[in-house]
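Omission of a single protein chain aside, the complex is shown with its protein chains in their original locations.
When the chains are written out, they are named A and B in that same order, and each has its own residue count from 1.
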Amino acid sequence: MTDNRVNASAPAARVLQRLPLAALAAILVVLVVVPMGILLYASFVDVPPRPGSPPGDFTVDNYAALLSAGNRAAMLNTLVIGLGATLFALVLGCGLAWLAARTDVPFKSLVQTAGIMPLFLSSLVGALAWSLLGSPEQGYLNIVLRDLGLPDFVNVYSIPGLIFVSGVYYAPYSFLLVYSSLSLLNPELEEAAYVHGARFRHVLGGITFKLVTPAVLGAATLTLVFIMENFPIPQVLGSPEGIHTLPSQIYRLMATAPSQPNQASAAGAILLVITAVMVFVQRRVLATREFVTVTGKGFTPRPRELGRWRWPAFACAMLYVLAAVMLPLFALVQSAFRANPYTTGIAAMFRPESFETEVMAETLESEELQQSLLNSIAVGAGAAFAGGLLYLALAYYVHRTKEPGRRFLSYVAMWPAAVPALVIGLGFLWTWTRFPIIYGTLAILVLAFVGHLLPQGFQGISSSLIQVHPDLEESARVCGAGKIRTVWEILIPLVRTGVIATMLLIFILSMRELSVAIFLFTSDTQVLSISIYNAWEGGRLPPVAAMSLVYIAFLFVLTFVSRRWFGVTNRGV
Amino acid sequence: METKVRNLTVKFGGHVAVNDLSLDIADGEMLVLLGPSGCGKTTTMRSIVGLQKPAAGTITIGDEVVFDARRGINVPANDRNIGMVFQSYAIWPHLTVAQNVAFPLRMQKVPKAEIRERVAEVLASVGLQDFGPRGASRLSGGQMQRVALARSLAMRPRMLLLDEPLSNLDAKLRERLRYELRELQQSLGMTAIYVTHDQSEALALADRIAVMRDGVIEQLAGPVDMYRNPRTSFVADFLGVDNIFAARVTGHRGPDGSHGSVARLDGSAIDITAAAVKEVGSPAYVCIRPEDVVLTPSSPRRPEDALAATVVSASFLGDRTRYHLAVEDGPSLFAVAPGAEDPLAPGAKVFTRVPPNKVQLLDD
Partner (left out) sequence: MRSTRRLTALTATTMTLCLLSTACGGGGDGEAVQKSGELAVDGEVIASAELMNAAQEEKAVNVYTSLNEVSNDKVAEAFEKDTGLTVEGIRAPTGRLMERIQSEAGSGALPADVITMPDDSLFQILVKKNLFTKHAVPADKAIPEEYKSPDGLYYALISSPTVIAYNSKAIPTDQAPKAWADLPKAGAAGHKIGMVHASQGAGGWGLALFTRKKFGKDYWQRLAATKPRLESSVGALAEKLGRGEVAVIAGRPPEIGELKEQGAPVDFVWPEDGTPMFNFFIGRVAKGKHPNAAQVYLNWSMSKRGQSVLATEGGDYPVHPQAAKPRVQGKELPAFDSVRPALPKTEDWLGLRNSWIAEWNTVFGYRS
């Protein structure tokens, strides 16, 4: 203990003191800064950033090529689909959140579940299922409509279709944020408005949603960024009709031969700038709107009586479940359990003799599925543990010490939020091929996921750390516990649920991730989402559907287990 | 244990929270640090306990120097053996009451059997003998406060620091615990520092009060002395003097001012006579306690001392009545009339008089 009594003014001691900062900063640099740096560099030179390539000459041609007339469509599409789908997702998410949190809608817990249900269908699986349902001519919905003598008008291979599907699968994020905010809102604030003569609609618009504006705004930016950087949906639903967004264009530039890595980097850089501006604006807006009224105190809010709108409201919620979960499941089951890919009509869908379990059995037994499921689990668990430790260390350093560099670290930790997943994958590819010990193993995927999910993980653990009043730790210090002892005996037990919840979230998100992995996997390290995507790209739809069903079942169990046992709710999303 | 604080300076970035503060606390003494929020009282206390690293100064507890900026000594909080009750109580919700109280003893590596004994003992001393196995998250505010106190006492600290320990409780409980706390401290002969912004708490509990302002001690005195002779209008204000007026000394009464000074209130033609003698022309604050304002319904015998006023509002408090008065062509004045008579109605005309020896002329 005597060494503690000496002020750390000696140079050696000062170096020691800076060690945690240096270590954390180094990790962030490796995970975030270097891949981004390589990408930005590549976008300004004329030689691909592959290892062993010459440094190349400075050029802006990559940007010029992207900004040429025809390519602007992709940028415009990204914005139109992003904004449209965000609006749609917000309406869905806020509506469901309000119904579940503040009204007497029947089967409330079912409505609440409805809000998060689509989370276990990754956007890849959702898009695949909706391409089965809503493709022109032979989409299941069109077959049904035609059989019923109605016009077969459904077409998800269109901008409205993309907006619809993106909105449906990103609504849970607004739901989670707004729901938690609404259920923490002091109902007296609404009651005060009624007492002062406001009508229901004034209160809903002028008070309730105004008070949860930070949550709504946060959800809006988050959703917008997520949708704009989403790759599977435009790839699956947009490319058949030549509707491209920046992510699908990045993929196309990389996956068509000969690839154009420099242009892809430039497209990535543009996407990065757009999302970074969004995140920045959101932070500025939210910084000026710190409403203290939404407290952590528990309230039992008086539910709003919906009267004759109770059942219609419930029906709307169920319609959402139908669109987001039930119909896609139906389509996948159809595809996985029917031998003949061609469907003549409704009757053919339900004819028992066309039912076949061969594909499903083959898929379940295939080494590919088993190996990729194992890989997914290994990568997810690896990311959850490695990430959990890193995020905890980072959150502790930022929120619980007074060491220098805290603001910088928390700033860098939020960067990946603005970096599209596809771009992270590219950055990692070019950075890590130099290190064959890591590259080509599952470790590279773990690293990429840990980097990609840094904002969610850091925020998730931070929020549970912030909830622990510093007094609780300080009182342990006063009671004679050293720093490490305090962390171990007081802090860890108190944040345990939060940390586990965040780790599970990371696990689930890693399991769902496709875009990060698509440039990084090898045959040994193929994860489930990649297997599904590759099979889709090869046109093997029955195995795609079968694997998707396995995938859904797995995510379903995981999501509900974590919600039931560990209370994973809105942390970090 | 006797504690000496010398030239303590604490900085937060560029902001100086505590500025060159020196303070002695005698063994067994209860010292109250009183002041508005942001005056540096909590920071001073946190420096003593070791949760805040000061920029300069020394802190000595008994014979041990626990902090000396120049010699590079900074004993960490866990080695200082100072008890502290936090404003939020900081009861660990994942532990039981007994585990909470036992925690410091475990840290001191006290044998298990002895821990059990001492926990029971200290819980009994705060009246929580049956609460040991209870989960700490399911306690009322008052119970939490007692657990926090028990936890601090269990470690047999060299001194006890209390950071607004009663501020989260309702008024009645607060008053009761205040006495309990004082009695316990006195019976144990515990040296204690008590931080509060509540003057009545300070007066009731303290052996001495240090009123702090902007990081320095404005006045350090026993409660009676401080109440009678606040050194500045800031102290007076903090100790419940409601009538404070900016004024300027215009003259003296009696030969060579032997009967005191006359002060003219700023922005009015009202002169107030005070017993104290101050240099003519100097600015001063006229401070009058509401209970020292004498109300007379009829014209007084010496009209030059009296001020005509109108009752704006009256609040009947049982054993006394508190008035808000509007002085003619002058400021608002608060007065308290003892007794349970019927209060004067608003609008009633009264004359007010303050004996010169009750008028204090203070600096800012």
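Here is the rule we use: a residue touches a chain if its C-beta (ideal position, glycine included) is under 8 Å from a C-beta of that chain, and two chains touch if they have at least 3 such contacts.
Remember, it's a predicted structure, so these values are computed and weren't measured experimentally.
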Checklist entry - Can you list the shown chains that the hidden chain touches? => result A
Checklist entry - Of A:106, A:206, A:312 or A:341, which sits in contact with the chain we cannot see? => result A:341
Checklist entry - From the list A:56, A:136 or A:187, which touches the chain that is not on show? => result A:136
Item to check | Residues from chain A at the interface with the omitted partner, ascending | outcome: 48, 50-53, 68, 70-71, 135-139, 239-242, 249, 252-261, 263, 339-344, 367, 429-430, 433-434, 436, 439-442, 519, 522-524, 534-541
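To be clear about the criterion, only the chains that are shown with their structure count from here on.
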Item to check | Averaged-CA centre spacing for the pair chain B and chain A, given as whole angstrom | outcome: 53
Next on the checklist: Going by the contact rule set out above, which residues of chain B touch chain A in the complex?
Outcome noted: 49-51, 69, 72-84, 86-90, 92-94, 103-104, 107-108, 148, 151-152, 155
Checklist entry - What residues of chain A sit close enough to touch chain B in their complex? => result 1, 4-7, 9, 469, 471-472, 474-483, 485, 489-490, 493-494
